[in-house]
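What follows is a set of notes on a single structure, which appears directly below.
Of the protein chains in this complex, one is absent; all others appear in place.
Naming follows writing order (A, B and C), and every chain is counted from residue 1.
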Amino acid sequence: MLRTEEMVLNLGPQHPSMHGVLRLVVKIDGEIIREIEPVVGYLHRGTEKLAEDLNYTQIIPYTDRLDYLSSMTNNYVVCHATETLMGLEIPEKAEYLRVIVMEMNRVASHLLWLGTFLLDVGALTPFLYCFRDREQILSMFNELCGARLTYNYMRVGGVKWDAPAGWLDKVKNFADYMINEIQNYHELISGNEIFLQRTKGIGVITKEMALSYSLSGANIRCTGIDWDLRKKQPYSVYDRFDFKVPLGKTGDLLDKYHCRMDEMVEAMKIVKQAVEGFPEGGATMGKVPRVLRVPEGEVYVGVESPRGELGCHIVSKGKDKPWRIKFRRPSFYNLQVAKELLVGQNIANLVAILGSIDIVLGEVDG
Amino acid sequence: MSEEKEAKKPAAPKTPRAAQAAGRARPVPPRGRAAGKPKEEKPLPPSPKQPVVDGYAKLIREKISPEAVESAFINQPNDHLPTLVIKKEFWIQVAELFKNQSDLAFDYMQNYSGVDYETHLEVVVQLYSMARGERVCFKIKTDREVAKLPTLSNLWSAADWNEREIYDLLGIDFEGHPDMRRMFLPEDWVGHPLRKDYVPLDEGV
Amino acid sequence: MLGLFKGMGITLKNMTKPKVTLGYPHEPIKMPDRFRGIQHFDPEKCIVCNQCARICPTNCISLTGKKHPDPNKRGKIINTYDINFEICILCDLCTEVCPTEAIIMTNRYELATYSREALLKDMKWLHANDQMIRQDNISSKPKRGGK
Partner (left out) sequence: MDWYIFVYPVILLAIVLVFVMYAIYFERKVIGWIQLRKGPTETGPKGLFQSAADVFKLLIKEDIIPSKADRPLFKLAPILAYVPAFSVLAVIPFTDAPYLKFSNVAVGLMYYLALSSITVMGVLLGGWASNNKYSLLGGMRAGAQMISYEIPLVLSVVGVVMSAGSLNLTEIVETQIAGAWNVFPQFLGFVVFIIAAIAELNRTPFDLPEAESELVAGYHTEYTGFRFAFFMLAEYTYVFAMASLITILFFGGWDAPFGLTFIPPLVWFILKFCCFVFLLFWLRATFPRLRGDQLMEFAWKGLLPLAIINIFVSALLKEVPFLSQYF
């Protein structure tokens, strides 16, 4: 073996594949990574601190900006935590709308993941196809709540807007289209030998690792651990829908890819069921006092965001503002495992593995 | 639909949890307006999880120390979450017991957060057992001035960054942590922002 | 090898499909009615209740009122009304709480300017911003207080 000198390479915070402003200080020997130190905090905005001075309605737009790829689930988790603590009853219609938008948001988020992940392994085109389909979801959200990314759609006790006329039909058509379209993605990507070479057996997460690092989302499901909060701790009206939780076997990148692809199909199935069972009448807001005073107490709820278990821990002292609000941000938990996964890999694998974890820096940094 | 389910259990979600928190003397919170229709104060129906939390408390008292558990109660609004307040001297033993004992096997850390109560700091740990599908919540108090707790990073790797985050934002020093540095803020930052007496360096935008 | 050729088939097929990109800025993007764009403000409707300034999560609204010039009428009328679009996040909460629809969203979304000062919009500017006003305002407003 040739003795080579180790070199410190600073990847990020500005780097084409760092998915935001993550910084990795990597010690490499040739292209093999010997040590790795993730540095986060470049996007820390102190949401939890800011929220202590805001009332519960005002927090909702702030959550849009945590995981900016699935703002709907973020909206939901803070509303759900508040509602749980207040013991509010949510109108059925609002719950159905919530489920529809959350599942569509899951598809939008997974599509973006798919595109950027393939960009990380060097395929340019699927990114644009993913954006084409994601765009349709975003325009539907735009019609529903007037924004494409920062929805601010949910309120404590319900949702802000009812579905506009004809919107549900659009959603249903899109769900059909998307289920079909995923087959095209499979044809374009799943069989591609180069893609298989790049993902099979790479970045294997073991069950022990997944549990120890509290991974969630596709990162834990790819190892075969059945951990989906929609099934395990059902919230909203998820118990009314029939859907499967796709599981992997080996925990490598390919399994993660298939988990997420199948999750998109399942999410679209949920959307279809929700549109079919959509309640005719009813309000979109429950009985909510004008000033939201949350009774004293403490609550932790977790929901299944596209990235994993998104939790919200609220400590209330009976005021209209939370005493302490803490978000359990799945990307933050999932990113920790990178340190263990990446040592011994080369730079090409680093980019692919990091892409597969699916982090959103707005969420990691809070 | 969790809200509906809870609504079916009369008064359960709307009753202040402090009532069961025998060990935690807390004022009954202002109610009425906030919880919608004012309701009569009724004695709580016993939670179905009450035996579970009693069992945990008994186990800790027997195995570790009679003083280890400060209080044990059910957080009813939060889906009947068994909650135990543990003295910090015994905390690491309790954590080891709950992770390693095969009939408990709390192998998954759901959440790890810190709270500043002005009188003391508290960390809240939600654990989950994959095998049994059970949740448990631990709370450990520590002094504000000398905020020190044992680290959990040897038990759950997930605790590593979470403890760094809590250290960064609340200033709790986790003893035995392999890499106790600030998580988000720069190393030369003064103060810990999530403490209630923290004065922002830069007022306003 | 088959997978590679399949993928090539898909990309070739897509080459002739209609393009999905828009020719912005040559053709402006039409936003749906509910789109949350730059606010329009109507001073005549405003009752200076201060709710919008209070609900604003970023404190970007500042307003002052003055006494009604007509001594027979009670209440106040608006004197100044400024929105700082440097920090406004167009979250729609101000229009949601406004009891008189004095402040409503429009479909305008182009806010780029050359200076920070230009982003501080005053009452006059906001009043003049009266194109493409959102129609769907009250009907689906959250019904608070259990009506």
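Keep in mind that, in the parts below, a residue touches a chain if its C-beta (ideal position, glycine included) is under 8 Å from a C-beta of that chain, and two chains touch if they have at least 3 such contacts.
Treat the numbers as computed from the prediction; the structure is a model and nothing was measured.
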item: Contacts of the hidden chain among displayed chains; value: A, C
item: Residue in contact with the excluded chain [from C:8, C:87 or C:118]; value: C:8
item: Positions on chain A where the hidden chain makes contact; value: 7, 9, 15-17, 30-31, 118-125, 127-129, 132, 188, 192, 194-195, 197-198, 346-351
item: Chain not shown, touching residues in chain C; value: 4, 7-8, 10-12, 14-21, 23
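Here is the rule we go by: only the chains that are shown with their structure count from here on.
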item: Inter-centroid spacing, chain C versus chain B (mean Cα positions, whole Å); value: 41
item: Rounded Å distance, chain A centre to chain B centre (Cα mean); value: 25
item: For chain B, residues contacting two or more additional chains; value: 36
item: Residues within chain C bordering two or more other chains; value: 146
item: List of chain A residues in touch with chain B within their complex; value: 40-41, 44, 46, 48-49, 52, 83-90, 92, 95, 209, 211-214, 225, 227, 232-237, 239-240, 287, 289, 291-302, 309, 311, 313, 315, 317-318, 323-324, 326, 328, 332-333, 335-337, 340, 365-366
item: Interface residues, chain B side, partner chain A - complex; value: 1-4, 6-7, 12-14, 16-18, 26, 29-31, 33-36, 75, 77-79, 81, 107-111, 113-116, 124, 126, 130, 133, 137, 156-158, 160-161, 165, 169, 182-186, 193-194
item: Interfacial residue positions of chain A with respect to chain C in the complex; value: 54, 57-59, 61-62, 64, 125, 129, 132, 135, 139, 142-147, 150, 152, 155, 157-158, 160-162, 164, 184, 187-196, 283-285, 287-290
